[in-house]
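Report on one structure; see the data block that follows.
A single protein chain has been omitted from the complex, and every remaining protein chain is retained in its original position.
Per-chain numbering from 1; labels A and B assigned in written order.
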């Protein structure tokens, strides 16, 4: 069985001068606390603090980066422990964790050159101390070793949270969530700082299959009448208030497009009423979603929640996969996206409001240098989020800095977010980002664009200070830096406010 | 006259550590046989096995990479030996091969930094042993040397095929081709493995100027009635069968868009009938082309031919060039292309069918990380083809690996295809690809993402095993990995089958 190696210089540039600088820069950030303002970790995981069940359910079944790659080689999702939804007569999911783990180990070579390989290796070696290369031969022994580790108290979720040095962790939650996991965590008196994030996607998309039911649920939860648009908006504002009181710092929005065109209150109400009656057209649904992004920005100006937007993914590309296996199975595929025109209404209105901060993510790299860096390099309220999803990889992180920095600088970027539901991969992801940023800065040093001292200072900003600042509480409503009423829409916007 | 140098380390990264690794990785693939599943070589060239006529007709006139570059500097195409079509009163093409060659040599500097320079240098030095830098001064002596070589039996097409170590070579052929070149080759009892590829573009585009004539020819060739849609489809299936029997492994499709939306049989038949009467609208022609891609995929599930798609080029951008000089004169220009939505119908239906393999090429690099790598990293039937056309260059090959690997890995890529009509450039093209892949893998090694042994194994996969696998015969029709009937089109699709 071959030894799994985690090199001290991994992910640094190979060139000697840059590598030396990278080592020194990385040393300045390596042990900084982890700021995690955007994750998909379940608060219940930390509230319950139960041991992780087994290696398959920790590393394989729930990680769509892993299952999609193995599936792309022709392995059925059931073999990876993913349940068919049952009503289609599918083969049932593999229940034997050891067999799932074996399938994973046999396909280890598929991950060559991918970030999953980096993250998995880091977890095995650093987090679990299991330095064996996964393979058909090593699978069983590795499984047993990992099961042994997982039983120990030192590997419980809270113990790992503390060992990882997590300064703060934000989960992602539906406005309809009772936030009971968070309440239990607070009640437990445990010290770790875990806060919710307000993610209202399904409530803002009237074509969502459960939209009517969710608006009903929103009424029940808030005691407000969501039968009309005004009540709906009030109920959303109320839930934002509840989230903020529970410590939330931000909202999060995944839309098909970045459109932020606002509608008149009358138009919005008309669409809302049609949607409640199940009669909204696709064009109305799209217009309403864009309008609601504008409204969310308006509310953020009032309550100070940072607004995160990550548009441009066609979810559930294969609808048969959705039917048989549910969401998040690896069939969410990016599409081309446009920001310059789409964000204009929102940025003209709120782009200079000191109480407003918008952080934008993309999986369309063409927008980095063409649209997002110029926009973030102009509007005070706009910040670029970290490379997202498919792009939080060594080359993806590097291309992001290369495309963005020359126009937007470092200080219009928000720092790294791990964006993960794989809790034990959090330190690996931050480590990779810190290494790539160190390497990028080292290249600037070795090409004499920066001196080493500045590079180290910048690295600390990127790893620690910037995410705290950009995701920090906004000041109370303050006068905008410029008059933000667009000529052409002045009367309408004024009317809406 | 300056000496033309072919450095042992050409196209490797300059950095010492990566270069050392690149040398060792390249050594593992350097002498592997060439797998050529996608070329534009004429089978008749090998069947006839006549000597190449002269340097101009070997290196200049037929190579649109070469003629377009010299033409862009203001040299008339006639001076490069390209015939005007005669009815426009043009100057006649230069007939003196020596003068054409001289024009080429005088413009050698235009190729600095281009892959043509790499391929031409490789051919001159390695294939023909003529190590002189082309220039006005050296042109005549070089011409004489090359003519001398070309007369020798060791430089006949078959002798070169053997010397090049070509394992297998696929030509590209019209469904209307009698495949007589292939038949003569087989009859000759020569050992080289040369197979046809089924490329039906002109038959699938009803707006093609010769479409009606070609459908008539298809009828004559198959004895089937192509007067209606059903007969047309049967005749195509029949020709696929003939190609398969002649050894074909794949089909090949060049479309303006990647659309694969299927039509109902009735709609398809209606458009077909209109087209036969010369009355199909441009919208109908486009819809029919998309539908026929879907149909080609359906047939591939049945007969196992691998389906290659390379969309997104506007052919004959300058229609005057087309009229005066014909096709393939350097005026085919890429356009932006979309895959995520366009391939959805095809992939929902056949993306999990074990007997189906689709290989997609693009000249729009923005789709690598945004659309193609995510799609190929999810769908078992989808594989990314090699960098195509303008992109099979040192930087183009490198950018492809950088953009694709982190999401799709190495094993969802199909390996290199040379895609050339320039027969003597085949080893140069494979050599360049092997060098760039070695360099890319070496960078992963020197940044500690891979160990050297894995990198060497991967290099052999990319150069040899993967093209054999991905272009290999598919298994007989097998049950799909998932239920592939989209909700919204279930009844229609079922009806169509």
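Assume a residue touches a chain if its C-beta (ideal position, glycine included) is under 8 Å from a C-beta of that chain, and two chains touch if they have at least 3 such contacts.
Values in this document were obtained by computation on a predicted structure and should not be read as measured data.
Of the listed positions B:118, B:294, B:379 or B:464, the one in contact with the omitted chain in the full complex is B:118.
The residue touching the chain not shown here, chosen from B:391, B:433, B:450 or B:463, is B:391.
The residue from B:80, B:363 or B:384 that touches the chain not shown here is B:363.
Residue A:374 is the one among A:33, A:51, A:265 or A:374 that touches the chain missing from this view.
Touching the omitted chain from subunit B are residues 5, 7, 9-16, 68-69, 71-74, 76-77, 88, 90, 109-115, 117-118, 314, 317-321, 323-325, 330-336, 363-366, 390-391, 393-396, 399. The chain not shown here touches subunit A at positions 15-18, 338, 340-341, 344, 347-348, 351-352, 354, 366, 369-371, 373-380, 382, 401-403, 405-412, 443-444, 446-451, 454, 457-458, 481-488.
Throughout what follows, only the chains that are shown with their structure count from here on.
Distance between chain centres (mean CA atoms), subunit A to subunit B: 39 Å.
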